[in-house]
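After this line comes subunit A, so read on.
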Amino acid sequence: ACGKGGDKSAAAPVDGIEVKIGHVAPLTGPIAHLGKDNENGARLALEEINKAGLTIDGKKVVLTLVPEDDAEDPKTATQVAQKLVDAKVVGVVGHLNSGTSIPASKIYSDAGITQISPSATNPDYTKQGFKTTYRLVATDAQQGPALANYVSKTLNAKTVAIIDDSTQYGKGLADEFEKTVKASGVKVVTREASNNKATDFKAILTKIKGSKPDVIMYGGMDATGGPLTKQAAELGIKAKIVGGDGMCTEKLAELAGDAVVNVTCSEAGKALSKMAQGADFQKRYKERFNSDVQIYAPFTYDAVYVLVDAMKRANSTDPAKILVVMPDTKMNGLVGNIAFDSKGDMKEGVITLYDFKDKKKTVLDVINM
Partner candidate 1 sequence: MDIFLQQIINGLVLGSIYALIALGYTMVYGVLGIINFAHGEVLMIGAMVSLSLLRLILSLTSDLPGWLTLLIVLPVTMAVCAGLSYWIERIAYRPLRNAPRLAPLISAIGMSILLQTIAMLIWSRNPMTYPQLLPSSPIEIGTSGATITGKEMVIIVVALAVMCGLLFLVEKTKLGRAMRATAEQTQIASLMGVNPNRVISITFMLGGALAGLAGVMIASNYGNVHFYMGFIPGLKAFTAAVLGGIGNLQGAMLGGLLLGLIEALGAGYIGELTGGVFGSNYQDIFAFLVLILVLVLRPTGLLGEKVSDRA
Partner candidate 2 sequence: MMSSHLLLDVTDVSKRFGGVQALDSVGLQVPQGSIVGLIGPNGAGKTTFFNVITGLYPADSGIFLFDGKSYFPESVSEVTKSGLARTFQNIRLFGEMSVLENVMVGCHCRSKAGLLGAIFRFPSTKREEQSIREKSQALLTYVGLGDYADMQARNLSYGHQRRLEIARALATEPKLLALDEPAAGMNATEKLELRELLLRIRADGKTILLIEHDVSLVMGICDSLTVLDYGKVIATGKPADVRVHPEVIKAYLGQGAV
Partner candidate 3 sequence: MSALLQVQDLKVAYGGINAVKGIDLHVNQGELVALIGANGAGKSSSLKAISGLLKPASGEIEFINQKTNQLPAYELVKRGLGLVPEGRGVFKRMTILENLQMGAFLKTDAKAINQKLEEVFTYFPRLKERLSQLAGTLSGGEQQMVAMGRAMMAEPKLLLLDEPSMGLSPIMVETIFDVIRTLSMSGMTILLVEQNARLALQMADRAYVMESGLITLTGPGGELLQDPRVRTAYLGE
C-alpha cells in the first residue's frame, strides 16, 4: 500500500516552469496511514493537472509536490514549514492535525504563502487573524453540535457518557459536543479520557456501564475507536456510540467487527459517496495507490485544485498574487461548493452523519451549516 508513492510524478520530465506545491502530514508514527492518505490525495490531483496540462500567464507550468513529514510534532511542523517556504512553494496543503497546522500557520503567514488544511478542525486555527490560513473542512465547533443534535433530537437520548483520547482533536471535539448536548438538556453522566495509543478501554467502559447512559460519545480516531466499540460489546453495553471524523472510516468497521452496527459518526465534510465524483475518485485512487481512501484524501485533492484555480485567476504563480485572489475562491470541487468566509473557514460547511449497515459506511444524514 505504500512504498511507491512518488515515482511517476517525480519521473516526469520537466518541460515548462516548475511550480512547487507543499504538502505536510505525519508520515511516521501512529497515524502515518492518515498522513499518507492525505499525501496521496494531493498527489493524485497534481498528476491529473499535469497530465491535462496547465498554462498560466501563457507559460506552460508543471506542478511538483514537495511532500514533508511533520510526525505530528509541533516543532518539526515549524521546521518543515520553514523548509517549504525556503523551497519557494506557491502554497501548502496541510497540515493534517490542528496541533501542527496552528504553529506552522505563523510561518506561512510571515512568508505570505497560502496554507490550506484539508483536515484541521480546531476552531482556533483560523482565529489567529492570518490572511494565509484556510481550511476545507468544517470545524469542531460545527461538528460537535451536529453530533449533539443528532444525539438529543434523533436519538432522543436522556443521558450520555463522553470519552476522549486526550489529543487536541479528540478532546476539542468532545468539549464542543459536551457544550451543545448539555444545552439541549441531555445529562452528561460521566466524562472520561483515555489516550491516543491506548488499546484497552475496559476499565473506562465498565465505569460507564455502571452509569447506564443512552449514548456514548467518543472523541478520537478509528484506531482507538474500533477497539473501544468492540470492547463495549464484550462488556454487554448496549448504548449507541457516536464519534467524529477521526473514527468515521471504513477501517472502523474492520476494527470494531460486528459491534460497529452500534456506531454513528460524522465527517466534517461531504461524504465520499455523496460527492458527485466520489465513486470515480475512489476508483482512480485505488488504481493509482492500490489502497483505499481513508478520510481526507478528497480534501487534499481539492486543496490542490483550489490553489491551481487561484493561480489561474491571478494569472500568476506568485504566492503574493495568489493570496490576493484566494478570498474570492468559488469552486465546485469534489467535496462540494468551496468558498471561504473572512476567516478562511468554509462558507458552506457540511457535516455528514453515517452509520454502518452490513459493516459498510452508509450515509445517514447530511447537515448543511
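For anyone wondering why these and not others, all candidates are chains of the complex that A comes from, given by their letters.
In the analysis below, contacts are C-beta pairs under 8 Å (C-beta built on N, C-alpha and C of every residue); 3 or more make two chains touch, one makes a residue touch a chain; residues count from 1.
This structure is a prediction, so every number in the text was calculated from the model and none was measured.
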item	value
Touching candidate for subunit A, same complex, options 1, 2 or 3	1
Residue ranges of subunit A touching candidate 1 (in the complex, touch as defined)	1-3, 27-30, 32-33, 35-36, 166, 190-195, 197-200, 202-204, 206-207, 209-210, 222-223, 226-227, 230, 234-236, 251, 254-255, 257, 291, 294
